[in-house]
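Shown here: the complex without one of its protein chains, the others still in place.
Letters A and B mark the chains in the order given here, with residues in each chain numbered from 1 onward.
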Amino acid sequence: MAVAGLAVSTAACTGDEGDVDGEGGASGGTVNMQIGEIRSLVPGGSGESEGYRIIKNVYDGLVYYDRETGEPENLVAEDITSPDNQVWTIKIKDGLTFQNGEPVNADAFIRSWDRTAYASNALPLNYFFGTFEGYAEMNPDPLPEDQWADPEVTEWAPIETTHLSGVTPVDDLTIEVKLTAPFIGFPTMLGYEAFYPVAEACLDDLEACEAQPIGNGPFMFEEPYDIESGGTAVRWEDYAGDMPAQIDAVNWKVYLEGDDCWADFLTGDIDVCRPTAADYENAMNDPDLESRHIQQDDPSILMLAFPLYDPQYQDVNLRRAISMAIDREGVANVVGPERFYALDQWVPDSILGGGTHSCGEYCTYDPEAAAQLLEEAGGWPEGVKMQIWVNDAADNVDIFRAIGDSISQSLGIQYELVTLDFPEFLATREEHNLDGPFRSGWGPDYNLNENYLEPIYGGGEATNDQGWANADYDAKIAEAGAAATLDDAVALYAEAEAILAADMPSVPVFGERFNYFYTDRLENVYVHPIYSGPGGDCELREVTIAE
Amino acid sequence: MGRYVIRRLLQALLTLGIVLFLLHYLTALSVQIRGNPALLFFGGDRTPDPNMLAQVERLYGLDNKCYERVGDPCLSPFVDRLQNFVQGDFGTTLNGNRDVGQLLGIYIPNTLRLFIFATITLVVVSMVLGTWAARHRGKFIDHTVRGTTILADSIPVFLILLSYVYIVAVPLTRWARDIWGTESFMGQVFRPNYNPDYPWTTIIIPGIIVGTVGLASMTRLIRASQLENLGSDFVRTAKAKGLKPMRITIVHVIRNSLIPIVTGIGFLFAFMLSGAVLTEGVMGIPGMGRMIFQAVQRQEGNLVIVGLTVSAVVVVFVSLIVDLLYAALDPRIRYE
Partner (left out) sequence: MSELTAPTPAAERQASLWSDAFRTMRKRPDVIVATVVLLFVFTMAAFPGLFTDQDPTVCFGRDAKLRPDRWFSGEHPLGTDAFGCDFAATLVHGTRPTIALALSVIVASVVVGLVLGILAGFYGGWADTVISRALDVFIVIPMLMGAVLILSLFRGRVSTDTLIETIAVPFLALSLFGWMEFCRYTRAATLETKNLDYVVAAKCLGASDRRIMFKHILPNAIVPVTAVVPTTIGGIIVTEAALAVLGIGVQPPATSWGVLLSKGTEWAGGGYVYLFAWPLGMLVLTVFAFATFGDALRDALDPKLR
């Protein structure tokens, strides 16, 4: 095994070195990007930021999210219309093909969606099709327990339905989609990886396609991508779409978990990189680097949520007191002041409908007012420790330790951090077994304020993690979904956010920020406000290389 | 001799069997206590549809109900796993569904390269220092060598590595590239991170740093054995014959000091694997140590079991070979 492996890697090494020399000498048009470990390169299979960063450049979706407004602009789609927000008609531009020559037509999309929605494929983006008609038939319940061969192992009947009945090709370039309920935000979903097309040849040999995707976008892989050592995608010369690439090629170098690109950025081996919290200060003190710095808000947010099923946290004034006791700037100072900003709303500015500042004074640090509110709420029981629950990934423990310190200094409440592994944290949270405030984080699936409201707080007290129920809120969400125009819907969702703010089932703590630096070779470096990788990223279709 | 080898092999098999079961039990316990990793498949913050979750559990091979009962040894999945191993099927990873056998093919050579450089460093440095100290026994040099190696061993190797990456590597790389150019050997060797395009060059420095683990004990072993040899009859004879001191050192003393080196390396092998966890993590080398650590973190049970079993096999066989070499090098040792 070892001997064979050695041979393989030596072979790979000579090949790679040849590549580097070739590109380095000829044009210099290659951008070197960092990337993490990817899960899949076929649409529907990734569902994490890193895979999506490659997929969105190798494939063209129906829409592309504008990098300034974040709004969906038609890319492959000619137009997307609906009379009632429930039945949608999507027209596709004529004459577009995949990199292997197959046409990009209605079937290309439908085969991709069917693959992702089919339960037995167990793809991470399956849930995106939950609102489609016909989803239930492709994701049935398991057989009753007495029919299992092994009483320990759940069994399903073979799933006969392999096609989403709500999706029909009207003609070669038109798709009709029926949803189970009206949803005004449907077009804003369509730029995500789950809705990208797939070539027929790709599904015929999925394994090959995972390594060397057959896309319809401006970049194409000429050689397979390797999960450990990355790969190079070159500009596809026959690209006929609206958003072509400017550079000759992009090389993705893999940084596996726990490793970062900053040292390689400093030696010039990586073109765009985010410094770690500690390196940030040094980078900003370097006048040369500082001029090549991009800082902007990331739509990911962090909240401290309350278990409303616990009698201790019933009083809204207690929840407000805790919120006002948190010194958000101070906490940010602990974990890297530039990486977070204090958040006083449930939907961040960069999202459509965000920027309401709905939390207002209750999200402002004021230890005296906090103490007073706590008193109004009946105080905190003597000698009881507040349990703060977090999952122990990344900086969470540090952040929530600083939050706990802050609450403890302001209100005199002793705290204890309970750190759990992510799976256990999720399970416990879902089962409503947390007995204290807990971490709640969210990154958007698509650019609409609804995505920050319905999935987290909707569904009533049994469903959402906070155990929160408010009939007005649920009614408002439903009303917004059926609104006539997107603008009306956004406004109605914002009203729902105000209802949420009055009840405070969670308190906003931080919004995150991108902090990227780029090398002096690059020009036209833009960072997408919604979809950017955590370690350093830029819009590869627009970036150019200075000569 | 033959019977001895067979007995040792049988013992090794038994040991590996126990190790396999223990690892299986621990990973099952991990799923039972820490929660089912299938939840991670959905990225975390959203609540997956229960049917979808069940499908993913099936995909991961974690759908057996025994994974919900804490303490259940999960014997039937264990038997399935053993059968698959026997057929050469090491299963797949959870994240990305990759073939574990293939992954080993990528990870093992990287770790081996690291070990090659580490072993060379360790042997050469400790040999030189040990010999030097032995020849100046009791004098200032002897004490200095001993003090320095102990000090070097007292600084945790991962801190040396971190200091290298954070402080030394970047300026050194820039300096070397200004003189020799980016694509040259010198332009690559000091890089702060492993680079798969230069799999040998960029692994030299971490290898050298890992090689300092156990320097003190190795130097000490060599010094002691040389002292023993220096005072032995055959050296006295050689001296009496009027041979040059250099020749005595090289031909008579060093050759006879090989025995402790062989033992030492066998013993240090397991330590190096521990060192590899942090080294590979800090330098971004996709190797076995880092793979196993990440697998434990992500609850990739299959990877943990396969990875640690591979390392166990290596340790078992290295110690067997060491014992056999021992007999070959030292005619006084006979195995029945």
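Heads up, the rule we're going with is that contacts are C-beta pairs under 8 Å (C-beta built on N, C-alpha and C of every residue); 3 or more make two chains touch, one makes a residue touch a chain.
These numbers were taken from a predicted model, which means no experiment stands behind them.
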Contact with the hidden chain (one of A:E200, A:D310, A:D366 or A:D392)
A:D392
Please identify which residue in B:F78, B:Y166 or B:W180 touches the non-displayed chain.
B:Y166
Chain not shown: contacting residue from B:V56, B:L129 or B:A216:
B:A216
Of the residues A:E222, A:E281 or A:D487, I need the one that contacts the missing chain.
A:E281
Applying the definition given at the start, please give the residues of chain B touching the unseen chain.
11-12, 14-16, 18-19, 22-23, 26, 29-30, 33-34, 146-147, 150-151, 153-156, 158-159, 162, 166-167, 216, 220, 224, 227-228, 270-271, 273-274, 277-278, 281, 292-293, 296-297, 304, 308, 311-312, 315-316
Touching residues of chain A against the unshown chain: what are they?
276-282, 327, 329-334, 392, 397-398, 401-402, 405-406, 409, 416-421
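FYI, only the chains that are shown with their structure count from here on.
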Can you give the whole-Å distance between the Cα centres of chain A and chain B?
37
Given the complex with chain B, which residues does chain A contribute to the contact?
1-2, 4-6, 8-10, 12-13, 16-17, 19-21, 24, 37-40, 47-48, 119-120, 122, 124, 126-127, 130, 139-142, 150-154, 156, 226-230, 253-259, 261, 263-264, 266-269, 391, 420-427, 430, 440-443, 455, 463, 465
Provide the residue numbers of chain B that touch chain A in the complex, in ascending order.
33-49, 51-52, 54-59, 63-66, 76, 95-96, 98, 101, 104-106, 108-110, 112, 165-166, 169-170, 173-174, 177, 182-183, 191-193, 195-200, 281-282, 284, 286, 290, 294, 299
